[in-house]
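In what follows, a structure is listed as structure tokens, so that the remarks can point back to it.
Every protein chain of the complex appears in place save one, which is left out.
Right after this comes chain A.
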Amino acid sequence: MTSYQLDDDGVVVIIGSGAGGGTLANELAQRGIEVVLLEAGKHLTADDFVNDEWGGYEMLSWLDKRTSSGTWRVAKDHPLTPSWSCQVVGGTTTHWSACCYRFIEDELRARTVYGEVPGTSLIDWPITLADLDPYYDLAEAKMGVTRTNGLPGLPANNNFKVMYAGAKALGLNVSTGRHAINSVPYDGRPATIQDGFTITGDKTGSRWSTLNVEIPRGLATGKLELRSSARAVQIEHDGAGKASAVVYVDAAGVTHRQKARAVVLAGNCVESSRLLLHSKSGRFPDGLANGYGHVGRHYLRHLIQTVWSVFDKPVHMHRGEIMGGMIDDFVRHDPARGFAGGYYIEMNSMGLPTTAAFMDPGWWGRDFASVIEQYANMAGIFMSGEDMPQAGNRVTLTDEVDAYGVPVANIHYDDHPNDLKMRVHGYKTLTSIHKAAGAKRSVEAPAYPASHNLGSNRMSARPEDGVLDGNARAWEVPNLFIADGSNFATGGACNPTLTIVALAIRQADFIAGQMSAGEL
């Protein structure tokens, strides 16, 4: 096993081993660059995972306290867990449902295409689809995304048959979609056995994750050292204002200081913004890279919601891959709909435990009971839509500190009128699809804790509009990078992981190029 010294200032230190950090670690190691990968969580294996919704949640989730405020319903339903990510080697790629869709060109030019939307802080991305497309190609190949590179789509399951029947009756464009889940054996990993538990860790390895693909390959190069149960608490800089070390606490509670040639934050939105805000100094009094005050701001979490419907006959939606269905008719921005941006419709299924918990938190009594006891006859359909960036929707630090001495984060989110219009449009569409398939009753479930966390350290074309340049490098700290969804300039509509991975591969090229040129 490769092991670097704490005072080795030639290593790139990456904080977080999920889609962005785990991919970047491997990509840098493949280019011969020495990397220390810090992960706050444990190094679990497929054998540790369980086919159990609550068991998996408790094993994988980042459960440290957070607080929430604002008009979003999550602040009422899940006040101390407003955002959901994982604390484990592999990060949130141990949990995800593997939907892999690309941003469309218009989404990368949101400010130009949508025009001025009052109350928002919309900008265009500093990069274009032409910049991203080659990296989407690489990401899809490494992840084994279905319907790319000759790989077949996932087969239709019971829940999809319902979605298909309804969508076809309404003339919508429906397929099982594109997923980083093997429909056939690929890249040494087996085809799915349709166990239905992709979000509690993947026991068979049919789904791509950084745990089962990127990190082992990075380690095999001899250039990557993984330190698990290593909780980063501060980023330090030198007299020239460059990031110089990461302070972290190991499983025994011992504090270490790892020197660094460059530092990459990839801890998901909340933790990456929190670490920057906490890393204050005389030179950076409001937190690292926060000279323009954008760190933590413009937080996005997508317009996520589900409709659960009850049918006369059994569906058994829990059988098989959970999100193998997609409708893309509403993705493009269409001013005639009365709101900016678009949304994907996707299939959704959950087991009985989480269907009951998230269908409408707080709902009880005979009506609820009459719905949930028909679980076997229920189908689920879901949307992921673009929410509007607002400067006041943000991650901040509270006065309370955690066990590591770092302030607990608060997440503030107010719904924008555009969000409400899109949510209403989406609920109508989702319900109409199920009605067209014969639904007896449809229940509009609200958003659950945010899992598409985006935008709180955004890229921008001008330093005064964001935190990062087009390579997700901090405007103010030339050897500090971000490789998680917090670097998104706007949210787009699609599930973000594919784009996080594509951006990480692109960033690896940039970092390697800078190093070769003696610039980093």
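FYI, contacts are C-beta pairs under 8 Å (C-beta built on N, C-alpha and C of every residue); 3 or more make two chains touch, one makes a residue touch a chain; residues count from 1.
In this text, contacts and distances are computed from a predicted model.
J.: Given the options "Gluconate 2-dehydrogenase subunit 3 family protein", "Proteasome subunit beta", "ABC transporter permease subunit" or "Bifunctional protein PyrR", which would UniProt use as the protein name of the unshown chain?
T.: Record says "Gluconate 2-dehydrogenase subunit 3 family protein".
J.: For a quick check of understanding: of A:I104, A:V174 or A:A508, which residue touches the chain that isn't displayed?
T.: A:V174
J.: Of the residues listed, A:L170, A:V233, A:V247 or A:A376, which one is in contact with the missing chain?
T.: Answering carefully, the residue with contact to the hidden chain is A:A376.
J.: Which of A:L44, A:L138 or A:A165 sits in contact with the chain that's absent?
T.: A:A165
J.: Which parts of chain A face the unshown chain closely enough to count as touching?
T.: 50-55, 152-153, 155-158, 160-162, 164-165, 174-176, 192-197, 203-204, 312-316, 318-320, 351-353, 355-357, 361-362, 364-366, 368-369, 372-377, 437-438
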